[in-house]
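Of the protein chains in this complex, one is absent; all others appear in place.
Should a chain be cited, it is by its letter among A, B and C, assigned in written order, with residues numbered from 1 in that chain.
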Amino acid sequence: MIDAFASWMLQFGALSWLGTTPATILAMSLVAVAIFIFVALNALVLVYVERKVSAFMQVRLGPMRVGPMGTLQTVADALKLLLKEDIIPRFADPILFRVGPWIILLASFVAFAAVPFSPGWVPADMSIGLFYVVSISSVVVIGIVMSGWASNNKWSLYGAMRSAAQIVSYEIPVGLSLLAAVAVVGTLNLQEIIAAQAGVGNLFHWIPIPFPNWYIFHSPFLFLAGCIYLIAATAEVNRTPFDIPESESELVAGFMTEYSGIRWALFFLSEYANAAVVALLTAIVFLGGWQSPFADLAGARFGMISLTVLALIWTIFVKYKVKRLSIYPIGTILALTVIAWLFPAFAIWLATPGLVWIAIKGGVVIFLLMWFRWTFPRLRVDQLMYLSWKVLLPIALINLAGVAVWMWLTGAISLVG
Amino acid sequence: MGYFKNIGDSITTLITGMKVTMGYFVRAKEHVTLQYPDEKWPNPERNIGVGELDTYNVIRSKLHVDIDDCIGCKKCERACPVNCITIDTLKTDKGEDIGTTKLGTQKRLLVTRFTIDMTECMYCDLCTFPCPEECIYMTPDYRFERGDNKEVQVTNVERWRDRNNLIYEYSTVPKTEVDRRLQIIADAEAVKAAALEKARVAAEASATATPKPAENREITPGSGEEQAHE
Amino acid sequence: MTEAEIYSLLSTEFGDKVVSFQGEEKTPFAVIQHQAIHEIMSFLKRDERLKFDSLMSLSGFDLGGAEQPLGIIYHLYSMSLNHYFAVKVLFEDRENPKLKTINDLFRTADWHEREAYDMYGITFEGHPDFHRILLEDDWEGYPLRKDYVQAEFYRGMKIAKEK
Partner (left out) sequence: MARLHAEEMVLNMGPQHPSTHGVLRLKLRTDGEIVSHIEPVIGYLHRCFEKHGENIEYPMVTPFTDRCDYLASMNNAHGYAMAVEKLMDIELPERVEYLRIIFAEFQRIASHLVAVGAFGLDVGAITPFLYCFRERESILDLFEMASGARLLYNYVWIGGLAHDIPPGFVEKAYEFLDYFDERIREYDRILTGNKIFIERSADVGVMPAEVAINYGVTGPCLRASGVNHDLRRAQPYSIYDRFEFDTVVGKGEMGTVGDCWDRYNVRVLEMAQSARIIRQALEQLPTEGDVKSAVPKKIRPPKGEIYSRSENPRGELGYYIISDGSSVPFRLKMRSPAFCNLSVINEIGAGWMISDVIAILGSLDIVLGEIDR
């Protein structure tokens, strides 16, 4: 993408004096700035969404004052945080205390380098993309331990220690569940993983099903892998029910206890950037990335028909039972179906803009994380470890073996050759 | 098997919980938030109608005094558990009419100071019941920010407490009027004292008797305030 | 068992260690010698007929004045037999009232004894962690004594006086 961007810039007369290398560097920096803006905006939007989602779940309204429906509330908060006094506790380690938040932000920021947003839109199309994202996002723990230690506060220290234990433990289920998908596709390149999920899904590799060929529908094992990944990833980004590093009711604010102002804002930025990375990775590996659910015309029609049937069934059966079911989602699906049936071109258009689809998929995953957060209590430290080592890890291991067996049975790999 | 049962239980119960929150999420219109300055919680209509006034409300948000009806009996001051009410009164002159209360009682004392320290008031409502004239009562007005209370003459300690301007003065007697009356009392005192002095001197001069009005001298103070309490 | 029966049981058991009984009070109580508190409480707890397993409350009080003593009243209740009794001790010595702790019998007494010390200055011997509970350890005087005089300052801070 960088190269393409650089050569695209060189086409223009005004920029043609640039050499190839400076143009590449310029392109790199521009992309980096774009990603940074994305990260910042992402946090602003997600904080707002999180507030609204939590408010609606808690029979509240959430922010309503600043801007229409409170949309500018997070902007106002960000401004407030920027303008706050810069406080460093007297007995804190001055250097580590300053560096910690930046490392966390950096780690979550550079993870975006390998994320494909759309066909061809990936800052660095590397062959080890998946490996890169997973490994770079665990650098976060260094920053957390650093800031927890540097705060010179017992609560911060507890938070940092818990965080280190947690992230290290949950790396393993994350890796194993991703490995299951990798075993099917045979590559670590994220673009190739997405490309492999094109087309209409096949149940047991030969019966066509009304779903796209995403890995979550690929086989029961990959579905399980997706679930494990989601759980483990929730733990990786320290969200409830696994938010023990900052567990508000126990450790005050965990490793963030002593932070305020802009540094605290950095924690927030990185928290939501992490959530976005995890959500995008889930979308890429298990939900077909930027692939549309209606990958081609036939698939689109097939999918639309099945969605219509499902929507009708849903309407008939559920509408009877639940009095106040909202009609809008069903109506939307029906309308889309009809349109797609009548105007095939529209269905194809629906298939094209990858950015929209990956955003929708990521958004769904993020909503799921929020939903978890505002419903569940928090696990205890040892229960967290129990879940990781005694539940997720064995299941993930068996699952990996199961994927291999599945592949062998369906003929995707052969043990002989 | 307990292991798998645990996992199964977890999944089902967690989904049950998620259904509850999702139920509220889709029914977001059922929220209970009140957008305060635009919407207001209705104060319950609860006029208990003491005596002839049926506008008395039990909602206790601010203490209020109808100073025109106050007879200065200080029952509320004594009833207050936190001593937030301070009342000073002055005796009126003989024959002077300072009006009657709404219940028809002739007022005999001029209330020169009636302050309620709202920072100390704990809204217990105990002061309103003993009032014979039903002139001190709680109002449902919970807004203290308007600052409609008047400037009060307070001591330094009170000034410190009064940082939010929350000592409410209800007395309408102007300072000059109070001073005038105090002056009159002081003058009368002075005249009295002078007369006594004169009598004593005269008595001394007329020789034989020992100067007995030692007792008298004790009750001739200079402070007008003590006079006011009489 | 009624309070009077419990009293007669106690007085047969302990003789003159049980000084008197106020049966006409709303909550009847027996006054006992303060030296005998531990053995009487132990009897009240362990005796099969009484089984006072719970100490509801332990309150200090000051009857005020020089000849009027300080005292402590123990309100006991038996969860299993559902009856009450109250035991009172009085100290003539206002300067240095001392009492044996019953912390080992009723753990409720732990904090209540500290509170009685905090407010009345009654010392409990044998208490494992004996210091003030509600006030600071360096507070002067025992506030609920009738002859308590409020200090002007505490650690340089002026103590507000009632109007």
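A few points about this structure:
Keep in mind that, in the parts below, a residue touches a chain if its C-beta (ideal position, glycine included) is under 8 Å from a C-beta of that chain, and two chains touch if they have at least 3 such contacts.
Please read all numbers here as calculations on a predicted model, not as lab measurements.
Partner chains of the missing chain, restricted to those shown and counted over the full complex, are A, B, C.
Here one chain is not drawn; of A:132, A:259 or A:376, the residue touching it is A:376. Among A:93, A:192 or A:250, only A:250 touches the chain that is left out of the view. Screening A:58, A:71, A:152 or A:187 for touch with the missing chain picks out A:58.
Taking the whole complex into account, chain B touches the unshown chain at residues 6, 9-10, 13-14, 16-17, 19-21, 32, 44, 46, 48, 57-60, 79, 81, 122-126, 138. Residues 25-27, 29, 53-57, 59, 61-62, 73, 75, 79, 82, 86, 106-108, 110-111, 119, 132-136, 143-144, 162 are the ones on chain C that touch the missing chain. By the touch criterion stated above, the residues of chain A touching the omitted chain are 54, 57-60, 154, 158, 240-241, 243-244, 247-252, 374-383.
Please note the rule applied: only the chains that are shown with their structure count from here on.
The touch graph of the protein chains shown belongs to none of the named shapes. Of all chains, the one whose CA centroid is most distant from that of chain C is A.
Each chain gets a centre from the mean of its Cα atoms; for chain A and chain C, those two points are 65 Å apart.
Between the Cα centres of chain B and chain C there is a gap of 41 Å. Looking at chain C, one finds that none of its residues touch two or more other chains. Among the residues of chain A, none is found touching two or more other chains. Chain contact summary for the complex, chain B toward chain A: residues 7, 14, 17-18, 20-22, 24-28, 30-33, 35. Listing the residues of chain A that touch chain B in their complex gives 53, 55-61, 64, 324, 326, 371-372, 374-376, 391.
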